[in-house]
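The structure appears right after this line, and notes come after that.
Of the protein chains in this complex, one is absent; all others appear in place.
Let's turn to chain A:
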Amino acid sequence: MALFSAFQTTFLLALLSLKTYQSEVLSEPLSLAPESLEVSIDSARQCLHLKWSVHNLAYHQELKMVFQIEISRIKTSNVIWVENYSTTVKRNQVLRWSWESKLPLECAKHSVRMRGAVDDAQVPELRFWSNWTSWEEVDVQSSLGHDPLFVFPKDKLVEEGSNVTICYVSRSHQNNISCYLEGVRMHGEQLDPNVCVFHLKNVPFIRETGTNIYCKADQGDVIKGIVLFVSIFEEPKDFSCETRDLKTLNCTWAPGSDAGLLTQLSQSYTLFESFSGKKTLCKYKSWCNWQVSPDSQEMYNFTLTAENYLRKRSVHLLFNLTHRVHPMAPFNVFVKNVSATNATMTWKVHSIGNYSTLLCQIELYGEGKVIQKQNVSVKVNGKHLMKKLEPSTEYAAQVRCANANHFWKWSEWTRRNFTTAEAAPSEAPDVWRNVKSVQGHCVVTLFWKPLSKLQANGKILFYNVVLENLDRPSTLKLLSIPAPANGTELTLDRCSYQIHVTANNSVGTSPASVIAVSGDPGNKEVEEERVKGTEDGFCLSWKPQPGDVTGYVVEWCERPGDPLCDLQWKNLGPNTTSTVVSSDAFRPGVRYNFRIYGISTERIPYLLEKKTGYSQELVPSDNPQVLMSNLTSYSFTLSWKDYAAESQPGFVQGYSLYLKSKAARCLPGSEKAVLSDDSICCKYKIDNPKQKTFVVENLQPASFYEFFLTPYTSVGEGPQGAFTKVTTPDEYSHILIRIILPMIFSILLIMILCYLKSQWMKEKCYPDIPDPYKSSVLSLIKSKENPRLTIMNVKDCIPDAIEVINKQEGTRKSLTETEPTKPTYLYLLPTEKSHSGPGPCICFENFTYNQAASDSVSCGHVPVTPKAQPSQLGLLTSSENVPKALGKNYVNSLGEIPAGETNLNYVSQLASPMCGDKSSLPTNPPEPALCSEYKTQMAIPMGLASPPSITLLDEGEHDH
């Protein structure tokens, strides 16, 4: 009973409850209105955030509702935005909605109201709008502060090309505000008296520090501004996806440019597949992995979205999975069954589906180059036989695969290296010899070139040299020389030998190379011929040999100065008569000697020709030491016999001699040349390289010359060196030496002789009393045949006075001696009264000695002292006595006088007491004022002869 009553009570309560609910819904259909509407502002994002709830919902009830939101600006009637927002609403759930304003919220007052309606099929009867909420006003301006001017939005970050709205809010009505974008004034739309709005369209990126926008009042120090940061954000590029194992897709892309800001904004990349509706956030900026669904989805449509703070960028990609298979690299790759010429390559591939086939590509590399290329279709296991390989050669084989049905990409290569097996050497070694004769033996040095890789077919282990004595054919001698020797020396007797050389590797022996050595070395004299080398080498040619020649060999040394020489040779066929020898070892300025041998049918080489030349001639490296000899006034000889022209880096073609002199013109045989130091000199060219002497001729005596000799090759002259100085001797110097010296010697000898025979000489040459007959005057007189002039003989003189001279032997008085010798006179003739007092005196000259003086006017050098006058006058006073004393002589003399002059008397000059005594003459001091001279012996008439003498001579004067 109790149980029944309890159940009844519960039922009634439930019924009541249901009734209450129904009554509520039905009676108050407007109660599902948004309530507690709150509006907040996000200035930075220019967003209005709305928050409300619906209270009148039952517990646990969920209804779909639509809310209509109205936003008005400045005044409520100016509705700028209406939007219906649908959502599912629970009881007391706080609902949120945001709206981003184009206009900065600070620029104008905004008002928001909303109403709601049930939009749920379950409750179709409730689908009507509730009442509007009251307007919720959002006025940021009131909270801005007291600054006179504001500019909004503050430091906004926008994408390049977007539209931006800017405004200023002024607190003063009077001030005119002007705004500038990057210094250019903007014109805006006055929203209200204090607010002006500027719409910027398609904003460009200008600089990283942002675009400056500022406003200033006309009056006062008011300036406000903002910086608009413009960013560039591009979509990702090269978006691509592929799979390697059909399990994972790997998508890659190149991020687009994201620049224009001082600080980079963080980006995110999202991969969305539309068929499966799956989405994944990529961890990396350029790639992302996607798990392939196991439900064998073939088609994929991907959207890659790049997103930063400002916006999103997307790219799309649609593909079939099997068309994007990038196979894994082949594995288990082996090279098997490697012989000398063949090898087999095997590999495995990762399956890319049950029915798919892979196309594999095999490449064979030899010495870094592809030598074989082959394509093979493979399911799982691959196999390929490589043929035509070289023995003992390293190869590399590589394989890669791709989807044969839908080619997308090759896999990576898988590579294996292998070496083919060895084979016997295929060619005989190239052998040459050098034969020397040492102490009656024949020393043969054998050389051979190592076989090339292709010829050797493996590693050469040793060389076999078999000596076959041709004189004794049964005698064989075997020498085994281990590799890598490239020659050997053999000492043989004078017999002829044939030498067989073979190369051996681990597999077998090469064909033999045969060379013969004869007992006769046969080194005949062959003239050397010059050959000109070029950059390509030496072009050598020779005369074809009559008879059987099996070939030719050209031999040369690559290092001619080196004792080891580095002998090289070149084998040539029997029909060849020329070849070009080239080598990297050839150096300019080095002289190379080539020998050309002919090979006889007996394999014996014999010398045919010799050639010598330079690959490139150079100028001479040094100049000769020049010796100078035979220096004369007009020439000198130069010689440089020690100069080694052969060791020069070129064929010396001659010599140039430079001669410097002060003469402006060059001598014959030379020409003017300008030296490197711009000095000018004369150049002699000596064309003959064998000429080692040169005579420089036609020089000037006592002149200074400088010479310099240098050889020249076809390239040019030797180095500029120092000039040697030479001065030619004086023209007469040799005469001086040859003549003057003997003369001096002779004079000295004569002087010595004279000294020794001085007495004899005195008597002979200058006796005290000279002999007039020996005088030259005599001959002169005779030649003129002057009859009036004769020589007075001493014997004819009648002495009238004797002078006693006290003269010391050996002393002589000079003319200037002042102390006169006082002569003592003995008067032999009667004297007259001496003439006293000063008066003219008469001076006698012995004209015997001075005929020439007869024409002279003066007689000063024979003065007559007054002291001498008495005696002289004494002699002349008696004119009558004169003819007596001299009559005989004069008669004789007159006989010789021509007839026309016979009426003339001769006034004799008496022999003076000093006649013959020259030394007494100068004792009289010169007193020319007192003297009148009697100079000329002349013919005077008889009547006139004496009076003047008497007049002149006064006796009184003789009294002294």
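The working rule: a residue touches a chain if its C-beta (ideal position, glycine included) is under 8 Å from a C-beta of that chain, and two chains touch if they have at least 3 such contacts; residues count from 1.
Note that contacts and distances are computed from a predicted model.
Novice: The hidden chain: which UniProt name fits, "Retinaldehyde dehydrogenase 3", "Large ribosomal subunit protein mL40", "Cardiotrophin like cytokine factor 1" or "Exosome complex component RRP41"?
Specialist: "Cardiotrophin like cytokine factor 1"
Novice: From the list A:Asn92, A:Asn163 or A:Thr209, which touches the chain that is not on show?
Specialist: Within the whole complex, the residue contacting the unshown chain is A:Thr209.
Novice: Touch as defined at the start, partner being the missing chain; which of A:Lys102, A:Arg127 or A:Lys154 qualifies?
Specialist: Touching the chain that is not displayed is residue A:Lys154.
Novice: Could you please point out the chain A residues that touch the chain left off the display?
Specialist: Against the missing chain, chain A presents residues 151, 154-155, 180, 182-183, 206-212, 214, 221-227, 229, 262.
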